[in-house]
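Note that this is a trimmed complex: some chains were dropped, and none of the rest were shifted.
Chain IDs A and B follow the sequence of writing; residue 1 opens each chain.
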Amino acid sequence: MSPDQMRKAIDLNCDMGESFARYSLGADEEMMKFITSANIACGWHAGDPGVMRATVSLAVQHDVGVGAHVSFPDPLGWGLRSMSVSPEELYDYVVYQAGALAGFVHAAGNRLRHLKPHGSMYAVVAADADLADALMRAVRDTGPDVAVLLTGEICREAAAAVGVPYVEEGFIDIPYDAGGGLVFASTASEWAQTDADPDLVADRAVRICLHGTVDTIEGGTLALAPRTLCLHGDLPRAAARANRVRERLAEEGVDVVRFEVARPGSATSTAPVTGVHR
Amino acid sequence: MSPDQMRKAIDLNCDMGESFARYSLGADEEMMKFITSANIACGWHAGDPGVMRATVSLAVQHDVGVGAHVSFPDPLGWGLRSMSVSPEELYDYVVYQAGALAGFVHAAGNRLRHLKPHGSMYAVVAADADLADALMRAVRDTGPDVAVLLTGEICREAAAAVGVPYVEEGFIDIPYDAGGGLVFASTASEWAQTDADPDLVADRAVRICLHGTVDTIEGGTLALAPRTLCLHGDLPRAAARANRVRERLAEEGVDVVRFEVARPGSATSTAPVTGVHR
């Protein structure tokens, strides 16, 4: 069978459970219909115990894989600000939050499938090998089959060194720059207005899945081979974009399926999703 | 073998891991040598992720059973103030905190053996059947073999109804009143000066284990049959008291051993500690 004949597949993930107390944020109920992996906030940047329970329950109902969306302890800054934490502190923070979420996951009779750091923690581990190592050890110690969703060479290598299943992530509703960085809105109010065109986002998803490339804001092209694509549920028209992405992927013959990882210790533990052609 | 010939046994528990950030509290290292069960704070009234990791490690080193010491979300009041939470909120708070501690316990290759509510949460579940039920469901959903340390009929029945192993607790360094209540110091500074005589405390322990009775402040006697005795590690001479208790129990032929519970589903799951004569 030639590569062209292989089925393609991709995972779709979304940050979820970011409401808090009386505050409601994110189109969780709508987005849950379109995605295969949910990154659920653990109460440090967003979410609270009640929201965590409800969001785990919602994910389980939709047969969406449950992951922990861990953060720096910065509710005022919503986890978006860098903090100078030591590797030991980062390890402790991740074990704590992942454990708390796992409590709700186990109570729901399910298992924690993955972990994805939020905001500034995502950025620092992607850039610092010691912090990446601390994160990976925390993920490993959380459970032998918990995968990590991240991006970049530092994280890929840190995961491999520790034996954590690694799932490379790509982004479709936020533009890339030539260095592979994401071009985020610089303020919360700008972010709240970020509203990429659904067709554009769906085209990006298709091209990433079929061709492994994405356009940059500078006009160039970037190669990337993610096994999961992130959709943001806290932006306007989030569900419309997710729906359009699903339609276009279906038209192009790309299956949207949960990532599967080989169990740790296996030689193929960091292998791509079965059937994905790159 | 007649009851008189049976060996007596008791578990000794202590609240641990109540330091926070730069604040140090409690004689954890000393107390760990004397006890068999450690109730480790989960960051809501005391403790933080680093303290939790270190305290779990210390307990594991001393082969002390690890439990979660869960609390209301009241750091300013140190979990000692009542809050009007719903059963659902209490359930969520317990699952969250027990899960977080379990994260560190699993990372240390150990298992969570028990849970004990702290301060005001202890008091409210002992007095309110709905809240007791919520707590027991949270313990059950945390793990099939996690026991609960509490006191009184409401909690015993709530645990039995849900199938949670129940371990009745007694107190020896704080006086009882005729109603079976504990006579706590009414202020933090008074508490910090509470300093019961080691011999008195050790005598109480012996009499509870051998005769199932304790004196009350009114001058009467109370019957109680605990499977674990609590020692407070944040009071002056805490280690001296613990040491004296161990000496006197040894002299009287009472073994200090971790409580053991039958696995849930077993008809004997709420049976007394093996070998304890009451």
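List of remarks:
Here, a contact is a pair of C-beta atoms (placed from the backbone, for glycine too) under 8 Å apart; a residue touches a chain by one contact, two chains touch by 3 or more.
Only a predicted model underlies this, so the values are computations on that prediction, with no experimental measurement involved.
Of the identical chains making up the complex in this file, 2 are positioned in the shown model, whereas the full set numbers 4.
Note that in this section only the chains that are shown with their structure count from here on.
Between the two copies, chain A and chain B, the Cα superposition rotates by 180°, quoted to the nearest 5. Averaged C-alpha coordinates put the centre of chain A at 40 Å from the centre of chain B.
Per the touch definition, chain B reaches chain A in the complex via residues 43, 48-50, 52-53, 88-89, 92-93, 95-104, 106-107, 138, 141-143.
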